[in-house]
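Below you'll find the structure, written out as structure tokens, and then a few comments.
Left out: one protein chain. Kept in place: all the others.
Coming up: chain A.
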């Protein structure tokens, strides 16, 4: 090519390409959002003020009070004291910012006026939504839309429903962790230890549930002074509106019914004294009899195995008959728990959180196509169906000892 053109061409290209990077954001300028809590506003004050400023602005009925939890990286370093020249003066690793608005994006952008670090959602770990928001029609789905739509955020954050204020959940100051959100996140991972916790529900799973015509459950959290308790579950109807809570015991029953137990404990009474089983795994099968449309029959078969963890009852755990007796007692306890849960979700709340409908859909698709509209709504075939539970327990091991005490000792 001509040498005359070379220099001008290079200059043009260089000036176009080296002028700067549009998207350069220094890592120190990013506000890593690790947790979000969504509440309904307590007062109408902000709304009134906003209405005064711009009376003709488009408005909707619902407003959200959103708390973002940002990480202060300096606070994460152990032993770094405030005076070291960092921005961190309180030595806390997080900063909670609460703003009100009727769209989540609005709130997110409003944060930019209040903090030096613009919110960045890629590391979002925990999303807590208050009971109040979840109970309003469409409120839950509306609160989820922004995080699902934003290409910047991911579908892997965990979702919880707060019993009470959502804000207070991410405001707890745990002793073991620096960041409340990470603390909540790690608690959510302890499902193997306790059967009373619902398996984690991710933002992506919520999208699935919102689109599917089924009821669903989300773990419930409750704040206490320096800690949170994650037990029980919030129940949502097929219209994606929260209809109630299940207690801890009922959640355990539900976990048995859906076959989502990896570990936990099971208490039963034998000869008037307690025995405790350490659950090590369950198997779960649904047998369906769909001949009579007005009375579908489901049998949920649960098989559970575990080892003896604690026993107050005085028996010879190494004998065959006694083991059988124990296994029967545990099985009965599982059945009792499941029936209690069924009583509530099937008879009282009338929601198909055991996903029997999904089971029909998977196995008898042509039938499902016909009854789809009449399952939980319409003719309410779910309500009219009969659900039975059959449990079986295998006691694999009795632990290191047989007896801790002799009969004569009592």
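Quick notes
In this section, contacts are C-beta pairs under 8 Å (C-beta built on N, C-alpha and C of every residue); 3 or more make two chains touch, one makes a residue touch a chain; residues count from 1.
Following the convention adopted for this analysis, contacts and distances are computed from a predicted model.
The listed choices are "ATP-binding cassette domain-containing protein", "Acetolactate synthase small subunit", "Germination protein GerLB" or "ABC transporter permease"; the UniProt protein name belonging to the chain that is not shown reads "Germination protein GerLB". Checked against the full complex, the candidates A:109, A:135 or A:155 give a single residue touching the omitted chain, namely A:155.
When the whole complex is considered, the residue among A:98, A:136 or A:358 that touches the unshown chain is A:358. For chain A, the residues in touch with the chain missing from this view are 13, 16-17, 21-23, 122, 151-152, 154-156, 204, 207-208, 211-212, 355, 358, 361-363, 365-366.
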